[in-house]
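The complex is shown incomplete by one protein chain, all other protein chains being positioned as in the whole.
Then we have chain A:
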Amino acid sequence: MNAWLYLHFPHLLLDYQLALQPPELSTMPQALTQSHAARRTVVQANNAALQQGVQVDMAEVLASTLVPQLKLHDYDATKESAMLTQLAQVLYQDMAQIVLQPPQGLLFEVQSLLRLHQGFAGVVKRMQARLQQWPLRYILSSGYSPLSAKLLAASGHSVLSTEPADVKAAIAELPIEYSGLPEPQIEKLRNVGLLTLGAVLQLPAAELGARFGRAITTYVAELNGDFSAPQSFYHPPHRFDEQVELNAEVHSWPQLLFPLKRLLQQVESFLEIHQWSTRALLIRAHHRTGPATQVPIQFAHAVWQQRDLLSLSQLHLERQKLKQPVLALSVRVQRPESRQAKEQAMFSAPQAQTDSLNALVSRLQARLGESKVQSLHVHDDWRPEYQGTLKPWQSDSTSGGLLLPRPAWLLPQAEPTERQQWQLQWGPERIVSGWWNADTIARDYYIALDQWQRQGWIYQCDKGWFLHGWFS
């Protein structure tokens, strides 16, 4: 009996990113690249790119010469592993025993599910149906051991059979490059003409061990299923706060619909797994600079299905305007509740309070929203307008490095003034800066007294004299 299934996603990161975009964008050739030593090579490519001759492992320079319109992005194994975890959560609805094999694989124990899904074929069908919702390229294979299933799937062989003999035959054919062994080991095996896994498995274990060490005998035992390392199975998290990075800057809410759909699909999986529902979501759109745009969404009833989540969210979002382009989108499930549980009070009675600032702030944040609680920060910039900013409250706020004599009261807008009204005390402090974001100022600042002996901060620029703040 082949008790294991293995799902391999050879282009997971790219496919996932494309899944967040309108489908027509997937027809553009796209690829992910990564540097290895001095070479930068393609590690994933979409079908459009592959059809035009781009290959995995091809040098980036060559690929982009071959397909000049090829869009390239950086590969990131951490991001890919995060996506794998999100996928595990989706599949957890059908499969109880999942092992993460980052960055691109998921291993499933099948035995325990045979009854539930009416046999092996039923399990496979169920899984395929679930994956249909996701435009991901994958290879699914069975195996009599975790390693046999993994090697087949990772090498692109989909053997779906209950017969160990079928798997054995396919494994024997597998070139040694696909053994998953470390490169030096593969090299050693090739050097003695052992070019397939079958050739290796035929040899007496003792002779192999004498030449290649214990690692290879362990490997053979693991492949045969005689020995298996303890697996650590996946447990779904109890909170949902996921973020997806967009491949391009997005300027309007309708363009965010695709990534939002995907996220809400995950929300449904999450709620389903726990048999929960929710009444509130927090959607955040992240920008290059500045705080994220937050859109809290309240549902009148507790909901858990994607279509319900989506329709209301869409209503909310259509009324919003995006002030800045969006680079990432995230969704947080707030206050999930058991589907059976009775309704709870909107705000539960206050607990015993600690008087620490943190506790106060977090309560304020809970009531008003995170962005509403802000504190003053000094930003390193010579331009006064850019120096003081309000930022969402952070407990470990660090102050800027520039210690300059600045008035406590800076006018929001400098006011034109007459030079004669002032008696200059100190100056000038000359500030000519800010060309990089096309907001150059060129001013000579003075500290000066007015006729009532009030200390003001005034400046001269090519437009004349202005009052910009008060020291007292």
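What we mean here is this: contacts are C-beta pairs under 8 Å (C-beta built on N, C-alpha and C of every residue); 3 or more make two chains touch, one makes a residue touch a chain; residues count from 1.
We take it that contacts and distances are computed from a predicted model.
Undergrad: Which listed name, "Ferrous iron transport protein A", "Succinate dehydrogenase cytochrome b subunit", "Error-prone DNA polymerase" or "ABC transporter ATP-binding protein", is the one UniProt assigns to the chain that has been left out?
TA: So the chain that does not appear here would be "Error-prone DNA polymerase", according to UniProt.
Undergrad: Tell me which residue among A:Val192, A:Ala215 or A:Leu424 touches the hidden chain in the full complex.
TA: Among A:Val192, A:Ala215 or A:Leu424, only A:Val192 touches the chain that is not shown.
Undergrad: In the whole complex, not just what's shown, which of A:Val61, A:Leu116 or A:Ala215 touches the removed chain?
TA: Considering the complete complex, A:Val61 is the one touching the chain left out.
Undergrad: Touch as defined at the start, partner being the missing chain; which of A:Arg214, A:His238 or A:Lys321 qualifies?
TA: Reading the full complex, the residue touching the unseen chain is A:Arg214.
Undergrad: Since one chain has been left out of the picture, which residues of chain A touch it in the full complex?
TA: 52-53, 58, 60-62, 64-66, 72-74, 188, 190-193, 195, 203-204, 206-207, 209-214, 380-382, 400-405, 426, 428-433, 435-438, 444
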